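With one protein chain withheld, the remaining protein chains of the complex are depicted in position.
Chain nomenclature is as follows: A and B, assigned in order of appearance, with residue numbering initiated at 1 for each chain independently.
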Amino acid sequence: MDWTLWLELVIKALVLIFALLGGFAYLTWYERRLLARFQSRLGPNRAGPFGLLQPIADAVKLIFKEELTPAKAYKLVFFLAPIMTLVPSVIIAAVIPWGPPFQLGDRIVTQSIADINVGVLFLMSIASIAVYGIVLAGWSSNNKYAMLGGLRSAAQMISYELTLGLAFVVAILLGNSMNLTDIVEAQRDGRWFVLVQPVGALILWIATLAEVNRHPFDMPEAEQELTAGYHTEYSGMKFALFFMAEYQKMIVVSAILATLFFGGYLGPWVDRWPLLGPVYMFLKIVILLFIMIWVRATWPRIRYDRLMAFGWKVLLPLALAVVMITAVGILLAEINPWMIWLIPIFSLIAGAFASLMIDRSLRRKAYA
Amino acid sequence: MPPINFNDIEVLLPLIILVIWACLLLLVDLFIPKKHKWLTALLAAFGLALTLGFTLSQLGSESNGFCATGKPSICMVVLDGFSVLVNALLLLTGLLGVALAYGYLKRMGIERGEYYTLMLFSISGMMLMAQASDLIIVFLALELLSLPLYVLSAFARSNSDSQEAGLKYFLLGAFSSGFILYGIALVYGATGSTSLSQIFEIASVGTSSLLLTIGAALILVGLGFKVAAVPFHMWTPDVYQGAPTPVTAFMTAGAKIAGFAALLRVFGSAFPNLSEDITPILWALSAATMIVGNLLAIAQTNIKRMLAYSSIAHTGYILMAFVPYGNPEVAPVSIAAGLFYLFAYTITNFGAWGVVIALEQKESKGLQISDYAGLRRKYPVLAGAMTVFMFSLIGFPPTLGMVGKFYLFRAVLSGGYTGLAIIGVVTSLVSAFYYLRVVVNMYMFAGEPKTDNEFWLRFTIAGAALVTVVFSLVPQGLFAWASRAVLKLF
Partner (left out) sequence: MSPELILFLVLSLVAIAAAIGMLISPNPVYSALFLVINFSTVAVFYLILGAPFIAMAQITIYAGAIMVLFLFVIMLLGAEKLAPGKVLPYQKPLAIGLAIVLMVESVYAVLARNPSDAEIIVPTEAANSIDAMRDLGIMLFSDYLLPFEVTSILLLVAMIGAIVLTKRAKGEQE
């Protein structure tokens, strides 16, 4: 490896990290403004035009806050846990392609840090170790609420990881590769996988909501039951790291969803101007984030046992069915390309059946 | 899409049918109300019978299945006379196991449909073991047969003995699986292949490697655990005593048959070149197992424990047949004798355990040998049957056990292992002491034994007694079948 390659990698990594950090800061602003709109309020609008300087004010406040460490905490782990939560949410972004490669001088620059062949597996493995930070934060605080929050998150994330994996499999099957760039390229000419497999995209979206502990699946920090869950004992900058991790995860899972099912960086004229790729990604991420915040504003939190029942009894079987439908559909498409459209039809039937089952179960409980 | 290879399916047809049947049974059982669990038992028995039919239809056919692409000599499974015979024996074990279990589970209040499903899965693992021709399959089959057995041992969840049995069996079983896996790794390291035929070819070309020998020895240790050979027998008494009695009956026969099938497959087809090193080990294992099993059985007052030690002792007798496995002149006869002895032991064993089940009461009552006092006066037929089984376990005529021991000792003597044969005879004489104590209790002492009247249990006991006596008079057909079955192996 020559030094220019190292330089390229370092620059790309720095750009990505700063983009995520800035994204985090303005995502909080975006969310607060949107929530305010949903609730007929104004939201933060004092610091700077439209409240745009609000995140900076928040950061200053958090940095100068006093940090407390409980006397009986396991100090080392208590210190490491926020870092262990933040790091996976950053490095998972390393494999996401932000645009097609472009020419710079006499070298080709790819718009992803690591374009590896096992990209989807990489996503899966980082997602699977992301749980440690939260569990250990809960445990090391030596606090019952925090502990319960940590345990809940472990159970929840492991349960939904299976569904997440199956949803990845759908994208792998459709893209015929584990490489994320290949998967994006397979969605050319407007054949976004969300059109072929809308139920798969929905499943992935629900599973990622549960993975990042967002509403309506934010069990680990359910205020009414657990005060603040796993980060009850955290304050100051350590708390800010958890906060940061959660919002970065939101951005990153939106990016993953956009890459796997919504055509990634593809859009009009992206081949002529490769730097349009990140712009398209940005637009797609913003729209997906809007939906996430919309959900937060409108849906109540699901009760914990229902959450697990939903994951294991509805979502996982549905995901299995969808994988099978996709696989069969792809085989049939080898006979006649139009057969590919059997996939959405049958998936939607399966999805409708699953919703029907939920409906029936809820009715039975309501009248019981 | 690659074409489906129908030959592969044909080779494993009985196994595939059994596994599918087990999966369906699991589903069907959900819809069978608790009162009618007899239907589950009946369906399980029907599935086993169906599989037995398909197995017997394979008689005489020989084939390989699931071979590597472009290399028809490297295969995962094999179908031959030996596998058909062993599979038939295993399915018979399963049928007897279902017959013994049905009434017992009901009586003890632990009746649940999964019992039969797990049993079917266990049998499918055992059958796979008999057909394996690759170490990967050997290992997977071993796990497939063991996992349900761990669960079945702990099936009486409210009984702490049963829980202990399950846990103990699980821990030590996992431990022994580790030995086998490590042995397989070493063998793979030495030869670069897991296929039994490949290992044989590679090992016979090069000079004997120490790595291969250690690997083979580790596999032997692991399988020794499974068949409960001394010194790997420590778990046996506790597990056999604590597990629900029909499970014990099924384990003593089924796991043993499968373990010996694996032993024969692995050592007979992959390691005949190592016989110089392995035969003395087998000799010592067999002798130690016979001596320790029989001596410790004397001290037992609980009939389940006594039969557990007796089962260890019989492992020793069957191991005897494997000692000359590397000698192609003696091996076929001696292995055939071993197979015959396995059959004799299975039938007798199920009969004896059947009697134990008949007398067992709730909360592990009625399991002392002294509880058998007065059985002749109250239930003369049961006492008679038990006497037949005890005689057969000792090796008195006219029972299958005697014929089995006769074939076995003859084969071992012709192999030149006089010492082993003498140990076998002497320990058999010792064993008479504790087996006859049961008979003495039944016939000479007064007591009030209680039994429950269950048709299938009585049917099994009576049938086993009848077979034990009748087949001992005409054993030639069966022995000839066993001889034919093993002929192709050497």
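Here is the rule we use: a contact is a pair of C-beta atoms (placed from the backbone, for glycine too) under 8 Å apart; a residue touches a chain by one contact, two chains touch by 3 or more.
Nothing here was measured: the structure is a model prediction, and the numbers come from that model.
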item: Residue among B:Leu13, B:Leu48 or B:Met76 touching the omitted chain; value: B:Met76
item: Contact partner of the left-out chain, one of B:Ile32, B:Leu211 or B:Leu436; value: B:Leu211
item: Sole residue of A:Gly23, A:Gly99, A:Gly150 or A:Gly329 that reaches the chain not shown, by the stated touch rule; value: A:Gly150
item: Footprint left on chain B by the chain that the document does not show; value: 2, 8, 12, 19, 23, 26, 65-66, 68-69, 76-77, 112, 114, 117-118, 121, 124, 128, 134, 136-137, 140-141, 143-144, 147-148, 150-151, 154-155, 157-158, 166, 186, 189-192, 206, 209-211, 214
item: Positions on chain A where the hidden chain makes contact; value: 74, 77, 116-118, 121-122, 124-129, 131-132, 135-136, 139, 147, 150-151, 154-155, 157-158, 161, 177-179, 182
